[in-house]
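All protein chains of the complex are present and in place, except for one that has been dropped.
Our next item is subunit A:
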Amino acid sequence: MAGAIHATGLVKTFGEVRAVDGVDLDVPEGGVLGLLGPNGAGKTTTVRLLTTLLRPDAGTASVAGHDVLRQPDRVRLSIGLSGQFAAVDDRLTGRENLRMIGELYGLGSRAARQRADELLARFGLDAAADRVSSTYSGGMRRRLDLAGALVLHPPVLFLDEPSVGLDPTSRLMLWDAIEGLVAQGMTLLLTTQYLEEADRLARDIAVVDHGRIIARGTPRDMKTQAGGQRIELVVAWPEQLEPAVALLDRFGTRKPEADRPRSTVSVPVDGGVRLLTEVIAALDASGIEITDIGLRRPTLDEVFLALTEERQPEPVGTAAATDSPWEKTS
């Protein structure tokens, strides 16, 4: 119970926008839930509701056994939050930032200073500890922000798009840190737009769209739903796109998708590398020249597409044409 998150029927509207529209969540103690969804899906709003920053219009939620509405200070003592944009004071040094947070948690000056030193060392910030944080790189700011969330080593941690804007190295370092915390038994709710991130960090995924959870499952479930592996190829000549689509149709488990501007065709398959060689042979035989071909896992937009297609059948073309913030993970 100490580390669990429960929410029932959470609703939050901003004027006309139903940012969160009846969300139910259950994360057991020590569990890791990834909220996956595009920009504007309602991920941040959900996090803000659970971390006492917003009052829900309807629904109830408890974090670490405390009701978010009736015992907000209890909740605040039990959580760490690292928001979508690193909230560090840019004119304070890293050390001052952490000391201030410790003091605002109610630690004595000495305890706050000690904890700050400890965290700075753990997050590799000791060399920069006495520089104002406006001189920090994006990765350093993120780490400082995360360190701020860990001052009390809370049983529950909320991370809103933790790796947004990070270079690959910083991202890997951050993931490493997060995995360490989870291994220590911290309950984690993280939001992300990247399937790869959810895959790496979360044991369970809830896909959010328009304020609703449209699918739940493990990362593996999600990929299976999106058709597992895919073969993707790039044709050398645009006029060979149609023949390539027709050819891939014979091998795929679903209809191939063509991306005309990129001269790319992709199709979900069920046969791995063996099938890939067959496809290459078939392409050769029919004289279709390709510049690239490969086997890859579905990207998040494909997962998402597969999920939204199931809910409301709609032509692939239009769904794909909505402004897609998804990042390709291939």
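Annotations for the structure displayed:
We take it that a contact is a pair of C-beta atoms (placed from the backbone, for glycine too) under 8 Å apart; a residue touches a chain by one contact, two chains touch by 3 or more; residues count from 1.
As a convention for this text, contacts and distances are computed from a predicted model.
Of the names listed as "FAD-dependent oxidoreductase", "3-isopropylmalate dehydratase large subunit", "Transport permease protein" or "RsbT co-antagonist protein RsbRA", the one that matches the UniProt record for the absent chain is "Transport permease protein". Residue A:Gly180 is the one among A:Gly138, A:Gly180, A:Pro238 or A:Gly294 that touches the chain missing from this view.
Screening A:Leu53, A:Val164 or A:Val234 against the full complex identifies A:Leu53 as the residue touching the chain left out.
Residues of subunit A that touch the chain left out of the display are 48, 51-55, 73, 76-77, 79, 81, 83, 85-92, 96, 100-108, 111-112, 114-115, 118-119, 122, 132, 148, 150-153, 176-177, 180-181, 183-184.
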